[in-house]
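Worksheet for the structure shown next.
A single protein chain has been omitted; all remaining protein chains appear in their positions.
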Amino acid sequence: MTDDSAVKTPVVGLFATCAVDLIRPAVGFASAALLEDAGCTVTVPEQSCCGQVAWNNGLGAEARVLARQLMAQFADVDYVVVPSGSCASMLKNHYPTLFSNPQDILAAQEFAGRVYELTCFLRDVLDYRPSPAQPTAGNEKKVVYHDSCAGLRELGIRTQPRDLLASLGVTVVDPQDCDVCCGFGGTFCVKFEDISAKMVADKARNIAAQAPDVVLGGDLTCLLNIAGKLQRDGHDHIDVRHVAEYLADATQHPAIGHSE
Amino acid sequence: MNSVLRTIAARLGRMPLAEDALERRFAELKTTATATVAPPLADAITCFIAEAEKNLFEISRHSNLETLIGYLADSKLPVVLAPQASVRALNWQPVIGRLSEDYRAPALGVVEAVAGIAETGSVTIRSTDAPSGLLFLCEELVVILRQERIVALQEELWQRLSPGGYRALHLISGPSRTADVEQTLQVGAHGPRRVHLWLVTENGNPAPPAP
Partner (left out) sequence: MTEPGFILRSREALADPVLQSAMDKARPGFVRKRSDAIARVANFSELRDKAREVRQRSLRDLDVYLGIFERRVTAAGGHVHWASSTDDLRRIVLDIAKAAGARTATKGKSMIAEEAELNQALEAAGISPRETDLGEYIIQLAGEPPSHIVAPALHKTRPQIADLFRTAHALGERQLETVQDLVDEARRVIRSHYLEADIGITGANILIADTGTMVLCTNEGNGDLTASLPDTHIVTTSIDKVVASWDDASAILRVLARSATGQAITTYTSFYGPRQPGDLDGPSHFHVVLLDNRRSSLLGSEYQEMLQCIKCGACMNHCPVYQAVGGHSYDSVYPGPMGAVLTPLLRGERGDYLLPHASTFCGRCEEVCPVRIPLPSLLRKLREKDVREHHQRGGIWLIRFYVALARFPRLYRVATSALSVLSAKLAKRGKLPRLPGLGAWQRKRDMAAPQGASFQQQWRARRKSR
């Protein structure tokens, strides 16, 4: 940590994302725990949707309303941190393109400058290293990391989660065709059900071929998709989690799609 | 003035130019061209040979062209010579019985390239050097290339050659091939099945500039 942070603790507004908020709050708590451990003050402003689903489905006006709302909700924090590559990219890369009038664009650009995806924020901004709760010897789990498309291609996220995991003594393996989309794509998986099913079948098959114990990733929606297919295919012994849960040593609750 | 050009100009927010105004505008625009961006190459000759080998040229190096006659004596195909003075001036007597002018029947063509391009491993032949038909209909081709005529990049070649005066300029990079059947590379699709590159390295004598 820098001297500056000793003087002023960064105030992080955590934007949980709809999927985390509604389906897997554990990711939100794990993210908050990591940020606090890294020396931040975490707030969770009243939030709803970032507007990505509207933007991607041709509803530009609705997307602009939600974007303005979110930027107002997060006006008073130093950083906006998001445990999702696709939602972080929406805020960071796409918000400035939503608008045509110069003031809105400027405001969105200023806002975007404060937005980070979680693993990027921890590694690139805070130079944070999680410390393993237990020695890793004797705990050799085989871990696959799924790089979600938006995080990989729009935010350049690839080394950050791997560096963070390496601090815990975890080395990840990449399955074959690891850079090919899992087929979630928001409403795509509903509108193009059969194509999405093939894409996730390929992804699940390639992951299962590595015989991993754990699959981690930075985007919950991709993970829900992948976990759902792995489990339908009978690979119940593979634990699928958001990387935040692993980094925060918050794996006491069941993995995605599993129960006590 | 045709309606398509008028429409295009209108979409770009203006009236279409004609004649002198058009030529002046084009000359202006040409001055805005930016510098060439090309892959870094080490030595042009080494690069040319490496690329040409990848392109499946069969390459041999010679200090003169007399050895070509001997090589062709073993060919089973009739030999068709491009009507280039440098090619026809060689002593073809030993194979005189095998020379033919018909490249539409299976034949081995002999032609001299005006240049080689190192970055792509290609030889350059114009339709004023050899009939295009000869280059594409022959079963096999022997392409003579003097080493001094190898340039590093395409742009250097465009500067050296005088523009116009020919219908076609061919950059040839090996024998004909296709991958249209199950993406499996197969040589000998329509054009020559084999292309032999006869690389001539003359010690100390620069070749005359390409015509």
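Chains here go by letter, A and B, matching the order in which they are written, and residues are numbered from 1 within each.
Note that in this section contacts are C-beta pairs under 8 Å (C-beta built on N, C-alpha and C of every residue); 3 or more make two chains touch, one makes a residue touch a chain.
As the structure is a computational prediction, the values presented were derived from the model and not from experiment.
When the omitted chain is restored, the residue from A:F74, A:F121 or A:F184 that touches it is A:F184.
Only one residue from B:R61, B:R88 or B:R104 touches the chain missing from this view: B:R104.
Take chain A: the residues that touch the chain left off the picture are 16, 18, 20-29, 32, 44, 46-49, 51, 53-60, 62-63, 65-66, 69, 73, 97, 149-150, 153-154, 179-181, 183-201, 224-225, 227-229, 231-232, 253-254, 256-259.
Counting over the whole complex, chain B has residues 2-5, 7-9, 11-14, 16-18, 22-23, 25-26, 29-30, 32-34, 36-40, 51, 54-55, 83, 104, 119-122, 127-128, 130-133, 135-137, 153-155, 158, 163-184, 186, 188-192 touching the chain that is not drawn.
As a convention for this text, only the chains that are shown with their structure count from here on.
Note: centroid distance chain A to chain B, computed from Cα atoms, is 54 Å.
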